[in-house]
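Mind having a look at this structure? Questions to follow.
Only one protein chain is missing; all other protein chains are in place.
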Amino acid sequence: MRPSHRSPEQHRDITITRHYTDHAEGSVLIEVGKTKVLCNASVAMSVPRFLRGKGKGWVTAEYAMLPRATHARNQREVVKGKQDGRTLEIQRLIARSLRAAVNLKALGEHTITVDCDVIQADGGTRTAAITGACIALVDALNWMVASGKLKKNPLKQMIAAISVGIYQDTAICDLDYAEDSKAQTDMNIVMTEQGGMIEIQGTAEQGEFSHTQLLAMLALANNSITQLIIEQKKALEME
Amino acid sequence: MRPSHRSPEQHRDITITRHYTDHAEGSVLIEVGKTKVLCNASVAMSVPRFLRGKGKGWVTAEYAMLPRATHARNQREVVKGKQDGRTLEIQRLIARSLRAAVNLKALGEHTITVDCDVIQADGGTRTAAITGACIALVDALNWMVASGKLKKNPLKQMIAAISVGIYQDTAICDLDYAEDSKAQTDMNIVMTEQGGMIEIQGTAEQGEFSHTQLLAMLALANNSITQLIIEQKKALEME
Amino acid sequence: MRPSHRSPEQHRDITITRHYTDHAEGSVLIEVGKTKVLCNASVAMSVPRFLRGKGKGWVTAEYAMLPRATHARNQREVVKGKQDGRTLEIQRLIARSLRAAVNLKALGEHTITVDCDVIQADGGTRTAAITGACIALVDALNWMVASGKLKKNPLKQMIAAISVGIYQDTAICDLDYAEDSKAQTDMNIVMTEQGGMIEIQGTAEQGEFSHTQLLAMLALANNSITQLIIEQKKALEME
Amino acid sequence: MRPSHRSPEQHRDITITRHYTDHAEGSVLIEVGKTKVLCNASVAMSVPRFLRGKGKGWVTAEYAMLPRATHARNQREVVKGKQDGRTLEIQRLIARSLRAAVNLKALGEHTITVDCDVIQADGGTRTAAITGACIALVDALNWMVASGKLKKNPLKQMIAAISVGIYQDTAICDLDYAEDSKAQTDMNIVMTEQGGMIEIQGTAEQGEFSHTQLLAMLALANNSITQLIIEQKKALEME
Amino acid sequence: MRPSHRSPEQHRDITITRHYTDHAEGSVLIEVGKTKVLCNASVAMSVPRFLRGKGKGWVTAEYAMLPRATHARNQREVVKGKQDGRTLEIQRLIARSLRAAVNLKALGEHTITVDCDVIQADGGTRTAAITGACIALVDALNWMVASGKLKKNPLKQMIAAISVGIYQDTAICDLDYAEDSKAQTDMNIVMTEQGGMIEIQGTAEQGEFSHTQLLAMLALANNSITQLIIEQKKALEME
Partner (left out) sequence: MRPSHRSPEQHRDITITRHYTDHAEGSVLIEVGKTKVLCNASVAMSVPRFLRGKGKGWVTAEYAMLPRATHARNQREVVKGKQDGRTLEIQRLIARSLRAAVNLKALGEHTITVDCDVIQADGGTRTAAITGACIALVDALNWMVASGKLKKNPLKQMIAAISVGIYQDTAICDLDYAEDSKAQTDMNIVMTEQGGMIEIQGTAEQGEFSHTQLLAMLALANNSITQLIIEQKKALEME
């Protein structure tokens, strides 16, 4: 039924490459099917103005697509002079999600910025970015401990994200571009390894979605995110 | 328990003033407690470039706060030179929600822009904007029929929105500013009069929220939105 | 003769609503005929950089129109990325006028910003803004005294403004939109309660205006402003 | 009494150099005392969008100061990304004034843009710009007739401008920087050769100005502008 | 002598990966030592406005660095709202160089845009970009022929680029970051396979450079570029 010939609950293969670039404290290339996102975590020894002197750290994120990450070339945002609404919405989502993974008090007055740059897009770039950025974030936190910047690792928990949707009246998970462009409902969900919910953003693209459909999508998301966090930990050799 | 002394399922009093200004085809001042939003719907006899020649109409929205709508004065966005991420995110949400109320094919090559300007803010400005904007949109559609621009009214259904959240581990609805600033989870929900879901956007501000808490919030939202749509129809003398 | 059927020296009815919003230190809705402007005065405990450490205060103003304050919808200035020349010109005029009402040394190192947002426009928005903003400013000054921020009220005098013009070769006052769009000359005048002149800005829209016509317009302005200041004081219960 | 040791009614020497640059259809360097403004009039064979197809022409103006035209260097406006309010206000004034000199219908669908760039500033740059720009405009109109673009010259009348003010309670004309920075009132006046008024913009910098003072300033302006128009015509060899 | 322990004429190993991403008509990852640049060539069926209707095509380029391509994170240019001078200078250089490789008349009314995005920087990003972009350009031209957009391939010749410099008074080629930051002179050279010069841009960072030193640098560049073009052709299987 699905253009991808996957079963409704089947997510795409995921490949995680750590240390993808040399300079960043955490650098992860995450590939979810044909979607490829480079997530670079940078540590700064300061915090934004609104946090100065409060003994707390900050985690933030930026998101962009390379111009030809998509089928047709998109104009560079800098040429238009500003980030568009979709970009700002996505990077706010990534940043809020990552902050749920870290104890900001334990981070002290440091800022971690995770840049998520989409090299190639085939649906699910924001959820791939979150899943990959969390790994880069952990690498950066580990680097801070190893280099003596922090005594104790402020990581609270792993988080990961998946997209789910309603396609031909059926709930499916991890939509690729072909599926996403025809889905009736599109939903992005961020969860913890214990199944706690961090973010849920669902939109009825055509018509509306029912309570029953919502529950079906949540179940698919829960299942996929559990598996994604196992992949994250395997890549990080955490267990 | 709530700072507002309301029960968990109790939303604030709502006042709807139609024809608030003279020029707009639909003009509604909606007051939800102390939150006041002016929603002006403007009809244009053209569509954005990406729709030209396709025989379809468009509904869009813009959102802004007056500088002193809030406790402290905010710098005008035009002085900063661009809309911030929160503003863009909100106006995209309002616009998507309103498009769910209209049959865009039946609208023909016209655009309706609903400007939602917050005169005073006390929490829930985006959901008040959606609920008020839907009424202004209906007034504009009625004006199009009455003035001969359209033969048949393209309204599909009423939609309304409410915020829900988790406050001291309890699900509550329609958070005011004092409640919102201390909530553990903050969620905005847009639904139709038949209980179909249009948008759901939930964020765990502290910790995470559970599946059970999500279900409790959804029940509160469903209950409030049913009542809001009765208020909308009463104001519009639709029944 | 006038489209408004008013006599040349007759200005429109004026309605002043103080405390229109809750948050601002001074908040006035002024209605001059169908023109409605919300004037919110905000007090800040600092001054712009060029005044720091000089023991003087500052009064400034910003002006904007809601997109559908006018017959046809105007694009929001923030979408264009900057304020246009007319807006900047008007808010500079309002700010200079308000500074004539206040002893800036007695104000101390505080800034009062008066936001003038036009809810509905029917000609004379800048003069209505000045007349209303002066009342909001007085409320803010009174609040500063009442809350102990200042010992002595730095108000020097009331100021108010009116538009005058030449319509069909006759001097008239307080032009509405229909009159303004056909006037041969358009002039905005700001005066004190003692008849001193603060600002005069006159433009020949068609042809030129004569010295005699200028004198006729000045007389009309003087007469109207005297009455406007009586209205301001009545609203403020100053006498 | 005046820092410049001039009598109240004495304006500064004026030097007009036509054909100052080679490319512009009209190119005038005007020197008023130490104030030097280069006024270049450019003819375009089209009109702005709002005038297309209406058989009318347009005259517009732009104004800028070179960064070191003043005592201290000013940052280039392009570096700040936009023109400031003062610049926009001045170029709107210049443009409106120049349009009073031309029959726009007789100009046909052409646009004349006069660029006024201040090479050196010593007070009165905007009035010098208007007086010089009018000459450049006439040269451009003459070029249009000579080159066959127009059959009949659309010039209606010469216009010129002067600043006047109140300095130590006395009305004076043509203030230089030292006088302007201490003046109690600052007024710019644009008039025709017949003494008709085109623009009047007066501001009380300290206190207010009286009706009597206004009349004294108007008389000085009338006297100076009559002489300036004689100088303009002499430079143009019009009589 | 060199920090890289290379001999003066020794350039770094180069790795060329074609078809690095799926969507672009030409997609090349070029690695020159630790410098990695992704070059994506996109074909558009139109030309910029200044070329419309002239029967000629256009080749252009854009250049950017990912924020953490460098040792310390750079702010994204879109956040600053514009491209900085270095970026504009580099992308103009790349575009001019690529146009020397193509017969624009034979290209017809098509535009090829090559996006050069630096994934990791270690000196020589602009010359690596040119060398890689030329390969992506050839792939795009071949695609145009294969897909019937063009009958004849408009490629004129291969071009490639290298940096040379003076380090401790000696001419060296292909400077990495450590060498570049201490070089006395920094020069970028673009040449054809026949040894013709396309671009030369040299800057004395400290002191000046002599005619003799210039000749030494040119010889090194000629030698390296000959080898680079062999690598390009090998990758393209052109010979």
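First chain written, first letter: the chains are A, B, C, D and E, and each begins at residue 1.
Definition applied: a residue touches a chain if its C-beta (ideal position, glycine included) is under 8 Å from a C-beta of that chain, and two chains touch if they have at least 3 such contacts.
All values reported here derive from a predicted model rather than from experimental measurement.
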Omitted chain's touching partners, listed by label: D, E
Listed residues E:39, E:98, E:198 or E:216, member touching the removed chain: E:198
Contact partner of the left-out chain, one of E:34, E:96, E:149 or E:233: E:96
Contact residue for the chain not shown (choose from D:17, D:120 or D:142): D:120
Touching residues on chain E - with respect to the absent chain: 82, 84-86, 88-89, 91-92, 96, 100, 187, 191-192, 194-204, 207-211, 214, 218
Residue ranges of chain D at the interface with the undisplayed chain: 21-24, 27, 34, 36, 38, 40, 42, 44, 62, 64, 66-71, 73, 76-79, 81-83, 113, 115, 117, 119-120
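Following the convention adopted for this analysis, only the chains that are shown with their structure count from here on.
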Interchain contact steps from chain D to chain E (minimum; 1 if touching): 4
Most distant chain from chain D, judged by the mean position of its C-alpha atoms: A
Interface residue overlap between copies chain B and chain C, same or different (over half shared): same
Chain centre separation (chain C, chain D; CA means) in Å: 28
Between chain A and chain E, centroid-to-centroid distance (C-alpha), Å: 33
Separation of chain A from chain D, taking each centre as the mean of its C-alpha atoms, in whole Å: 59
Numbers and ranges of chain A residues touching at least 2 other chains: 81-82
All pairs of touching chains, each written as two labels joined by a dash: A-B, A-E, B-C, C-D
